[in-house]
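For this view, one protein chain was removed and the others were kept in their places.
Let's turn to subunit A:
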Amino acid sequence: MSRPVVIIGAGPAGLSCAWELASAGREVVLIDDNGMAGGQYFRQLPETYQVSRDARLLRDKARFDELAKVLTLPGVRYLSSTVVWGAPGNKTVAYAGPTSSGRIEASAIVIATGAQEKSLPFPGWTLPGIISAGGCLNLAKAHGMVPTGRVVVAGNGPLVLVAAATLIAAGAEVVGVVEAQSDIRLASAAVSGLFAAPGVLRTGIGYRARIMAARAGFRTGWMVAGARGKDRLTAVGIAPVGADGRPRRDKQQWIEADALVVGYGLLPGTETARLFGCRTEHNPALNGLVPWRDDTLRTSEEGIYAIGDGAGIGGVEVALLEGRIAAHSIMGTRAPASLASRYRRLDGYRRKLNLAYRMPQPLLAATDDTIICRCEELTLGRLLADPGRGRNSLNAVKTSSRLGMGRCQGRNCLHVASSLLGLATDDLTTHPRARPPLKPLAVGLLAADKDAGSAMEPDEITLSE
């Protein structure tokens, strides 16, 4: 039997790649951490829910239904709620999930694990009532809910507009929208979008029109400075962004609010690529650390590809195209010329857009008593005093303080810790490595690993004697 192509992640990129491969008769195993396919963009309500035709819900259901048909094609094996936790070599994927746990030797591996949100720690940011922009979109798309009461949306990037527009469409009371970037820089990106990606730009303008029509105050060049409340959020402090990337607290204003949606940008989620040994590089046009790729979307490792937001922030349209391009690369076939030219255009535009939203200085709003690591409850002051900091190594701080060692495995804090602590941001040799298991995993699932080799410890013989 020939080895299958293993695709990690069933979002737009992974599903589109699976389509192209499966319709050409290739065997595909699609592994997804989520219970339902679709990734973040195509999040769906529980199957037990119904939606009326005129529901106030912005979603792309028809396109998802079409795309999800790939899961029923012969030759496609779909493992949901399943975690890829290890890379034991030779293009082998170690996975664990409720239906099965084991190893798969792949002919090619496609990493399509998507983005994660960039955190902006600020005083009070752990209060219930403060949710991320992605969390807000999922509240609507996956749960059919919006926050009650007065809602403020703040952040940096296109997701601010998307979240605000989604909330307004759904009938939430949005009382303020706060974007950190100045209007002047955003206007130039809009102009280039007119030529490169008119459809994408129209959507953006539509979102902004919706916000204006709702008379929610829209401010650019401002950021969140703090939040007030005891067991829940009651007020949001906002201030103009200073030249040093910090809020100008002398001009801070308080807005009474029941919910705050924060979205300070998206970062490619690279831990799976790093686990597989793929070389990474910093690319501001792709929003941060990304796996290195050639024109075929192959990484530095033979037979391993990276596509979608996890390889560089670009959104759903770019992800769908990259899925198809990678599939053609794997099969050794030529992608249609129209596909390649559309990709070139959108790829150019997303790079311009990412750079337009990029702040001249990284935004910083934490004070000494602000929690940085939510899981281990470490404040900025505690981390600044950590002895590991003297070694100019984030990894040293991690091992001495437990920064990033809780349930989220550093996904909330490690990417902002370097700039907050004044450590080298680009020197990856000083950063914590991606190690198995990548995510918390029930021991029972690992124990069910049907393909696990023997795990003798060197001293085991002496123990049994």
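Throughout what follows, a contact is a pair of C-beta atoms (placed from the backbone, for glycine too) under 8 Å apart; a residue touches a chain by one contact, two chains touch by 3 or more; residues count from 1.
Note that contacts and distances are computed from a predicted model.
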Practice task
Select, from "(2Fe-2S)-binding protein", "CoA synthetase", "ABC-2 family transporter protein" or "RNA polymerase sigma-70 factor", the UniProt-recorded name of the complex's unshown chain.
Solution key: "(2Fe-2S)-binding protein"
Completion exercise
Out of A:A142, A:L161, A:L346 or A:A417, only one touches the absent chain, namely A:A142
Practice task
Pick out which of A:A24, A:A55 or A:M212 touches the chain that's been left out of the picture.
Solution key: A:A55
Completion exercise
Given A:A18, A:A154 or A:A170, the correct residue touching the omitted chain is A:A170
Practice task
Touching the absent chain in the whole complex: find that residue among A:A13, A:I130 or A:A335.
Solution key: A:I130
Exercise for the section: For the chain that got dropped from the picture, name the residues of subunit A it touches. Expected result: 33-35, 40, 45-57, 116-117, 126-132, 134-140, 142-149, 170-171, 231-232, 258-259, 374-375, 377, 406-408, 411-412, 440, 442
